[in-house]
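Just dropping this structure here.
Complex shown without one protein chain; remaining protein chains in place.
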Amino acid sequence: MSADLHQGRIVLNEWVGRRYKHMVVEAPDAVVAVPGQFFHLRLSSQWDPLLRRPMSIYGIDEDRGWVEFLYHVRGRGTALLAGLVPGDTLDLLGPLGRGFSLDSAWRGILLVGRGAGLATLAPLAEQAVQSGMDVFAILSARTPDRLVSVDRLHELGARVATVTDVEGTSEVHVVESMVREILHRESVDAVFTCGSRRLTKLMQRLADTHGIPGQVALEENMGCGLGMCYCCVKPFFREGRVYPLRVCREGPVFSLAEVIVDEL
Amino acid sequence: MSADLHQGRIVLNEWVGRRYKHMVVEAPDAVVAVPGQFFHLRLSSQWDPLLRRPMSIYGIDEDRGWVEFLYHVRGRGTALLAGLVPGDTLDLLGPLGRGFSLDSAWRGILLVGRGAGLATLAPLAEQAVQSGMDVFAILSARTPDRLVSVDRLHELGARVATVTDVEGTSEVHVVESMVREILHRESVDAVFTCGSRRLTKLMQRLADTHGIPGQVALEENMGCGLGMCYCCVKPFFREGRVYPLRVCREGPVFSLAEVIVDEL
Amino acid sequence: MSSDRLSVQVGPLRLKNPVMPASGTFSPDLAEWIDFDQLGALVTKSVTWHPRAGNPGPRCIETPAGMLNAVGIQNKGVENFIIDQLPVYRRWKTPLVVSISGESPEGYARLAHRLTVPGVQTIEVNISCPNLEVGGWSPAMEADGTYRTIRAVREATDLPIWAKLTPNTGDMVSVARAAQEAGADALVVANTLIGMAIDPHTKRPKLGNVTGGLSGPAVKPIVLRMVYQIYPHVNIPIIGCGGISRADDVLEYLLAGARAVQVGTYNFVNPRGMTEIIRDLDEYVEREGLKSITEIVGQANKGRIFSASCSCSRSSES
Partner (left out) sequence: MSSDRLSVQVGPLRLKNPVMPASGTFSPDLAEWIDFDQLGALVTKSVTWHPRAGNPGPRCIETPAGMLNAVGIQNKGVENFIIDQLPVYRRWKTPLVVSISGESPEGYARLAHRLTVPGVQTIEVNISCPNLEVGGWSPAMEADGTYRTIRAVREATDLPIWAKLTPNTGDMVSVARAAQEAGADALVVANTLIGMAIDPHTKRPKLGNVTGGLSGPAVKPIVLRMVYQIYPHVNIPIIGCGGISRADDVLEYLLAGARAVQVGTYNFVNPRGMTEIIRDLDEYVEREGLKSITEIVGQANKGRIFSASCSCSRSSES
């Protein structure tokens, strides 16, 4: 599972809704990644844009040597990414960071994600299903067309609920009652979240109340992605103290209990 | 003949020998150019490389709306240009500058060029042939595979001699006797040169001795290409005085007589 | 763009909008590309008393996201400017700012006096050109030289005067204050940063003049910081200049505290750049529902702890 520099080849790079793209990259040596880890992508052979862009793994196909990403086209880096066509090469550094961890004793897990965060949770769902766990998911987005990976979760057999801002269903108290309902009714042994500060705060509280573990995948502007620059640091609780930890190295996945939500 | 910003579409971009590429760009509104003029090409939508690159016109096909270039792949700008494939778009600013001028009374002209300078002279040969003039050409390069546009000149019916460094035929005194021979034997009313300081010096002297006019297409690092920045200025003789003139605006074609060769 | 929601007041001058070209990156040649009457102001290349042939070539070199230039203020001298070029600029209604470059406070004063003629609306005092002395020294590197030059110009003309500062100093605030105290009506922040490039093959400096001025997007973070740094310490308008290529860059400068901006190198990349930026600014004002774009000037300074964050130099604090 050691990280390396890879020259991938774009297999597919297609729109999913109006703001997201699904990209498949052939990079046979890079398929050693686990859900929650990320690759650091270089978008120009010149010096602008200079820095790499972190993207979590949306899928891994070991047989075909494919790594998949699902990304929100936001600024110029992701715009350049969106311009790649099949056959183009892509410089990938990774896999990097600490991914999600699943305990084989768990019977069911609940995923609560929003926006691009859904991309990060999808491969976790797949892994959980393969390990025989039940997967419940609450997916949140601004509009229905930004609810990415719903189909994929359905196909996996996950039980999926969706909430959106435009439908007025995504407010925290609504999601809270949905989560309580699931935790009450189903055998959920752990919760996972990604993509929203508000939902992270909520899930931290609910996991704590219910006495179950939780994990969250965080994002932060990154310089190196390798643990050297300390650009991606946030403070976390650990063993009763506050530690500044590197999202790229000690994360991007952290235990929900150690996150200081107000610092996100 | 007014200059504009064009979004061209690459039709062809192929190697000619190991260092040159021939590029055809579809840009129907841009075909109003004359030989010796240039386009200023933008090579990135980002800020690196920042400045445009000047490229003279290698050909114009008014019917098909094509502009052609022949370029030496030297640094990173031309490397990016070399990476374009048919269907890609290219941002062209132009046509810019003052091109060659042909006097319809001339019966024959002599072109003496070297390296990438041959690209600049080729469309002039075409225009001259169309106007019924005889065209003589001496083409110089380091190696035979860098002698671009020889075939094109042959097809036009030009009488072409080639000289190269590796064959030991390109030394100034050799070229000098070839030029003298042509000027002596044939009806040559004007000489044109591009691509070499040494040859420009030679042609200036010979044109002067033979009392015939001459023109040279010059190169200089450019900022704007539009006459605003004064980055491309060189000193020239004009009306008995020395003037600093802009290669992009008062040139890139100048009368041989006004060039101060030691300042090139 | 019917209303005057983009218009800004810079000292005694009212500009249609905050966007104008930077000295030396603009000439009447650009009129083939854009309508000068859409610009906030026109700014000439710096004019000197005597004609100057400029520096030996190469005069410009591209660098990552920027360029170095060492043109050396090639121009035909002030008399030629008044006779030949001023009438050309008078074709447009947009206010004309004439940039001047002298060799001493008196030299600047003489130029300003000579240029106090109809058709010239403002004098921009270029005390910051890095291409006149090898190595790049310029008066604006020190508060004292700045004060003396601006003062001399102030006494020589009734026209509004803008002091164009250099970023090649550790003490922007003192220099800015000196310019204000000497009577400048506005500050242009800033000229180019002194830089150089060497050719590994020839082993020689690439520019004919050895060093040159760095401009373009590469320098924007530095110059933007300087505008922000100076803003709380002066009460005359600041005109931001450095690396602007988009409306968002203009907004950054206005938020930092600039009242207007100058666009330089980007004119070389996109000759229609300035008018596109003006169009995008108008869309921004519309979208945000602002009455005037000036509402955002200095907004990024909100909540700022002035004493701690304002100056690079301890000495200017005391």
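As written, the chains take the letters A, B and C, and residue 1 is the first residue of each chain.
Please note the rule applied: contacts are C-beta pairs under 8 Å (C-beta built on N, C-alpha and C of every residue); 3 or more make two chains touch, one makes a residue touch a chain.
Since the structure is predicted, the reported quantities are computational estimates derived from the model, not experimental observations.
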For the full complex, which residue in A:V172, A:C229 or A:I260 touches the chain that was left out? A:C229
One chain is left out of this view; which of B:D48, B:E126, B:E220 or B:E250 touches it in the full complex? B:D48
Contacting the left-out chain in the complete assembly, out of C:T169, C:N191 or C:N270: C:T169
Given the contact definition stated above, which residue among C:L251, C:V269 or C:V285 touches the chain not shown here? C:L251
Please pick, from C:W33, C:F81, C:Y228 or C:F268, the residue that touches the omitted chain in the full complex. C:Y228
Interface residues of chain B toward the undisplayed chain are 46-48
On chain A, residues whose C-beta touches the chain left out of the figure: 2-3, 5, 42, 47-52, 93, 220-235, 244, 249
What residues on chain C make contact with the chain left out of this view? 63-66, 68, 133-137, 141-142, 168-171, 193-198, 200, 203-205, 210-211, 214, 216-222, 224-225, 228-229, 243, 248, 251-252, 255-256, 296, 299-300, 302, 304-305, 308-315
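The criterion applied here is as follows: only the chains that are shown with their structure count from here on.
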If you tally the C-beta contacts, which comes out ahead, B-C or A-C? B-C
Could you put a whole-Å number on the gap between the CA centroids of chain B and chain C? 37
Between chain A and chain C, centroid-to-centroid distance (C-alpha), Å: 46
Among the residues of chain A, which are close enough to touch at least two other chains? 46-48
Chain C: positions in contact with at least two other chains: 64-65, 217
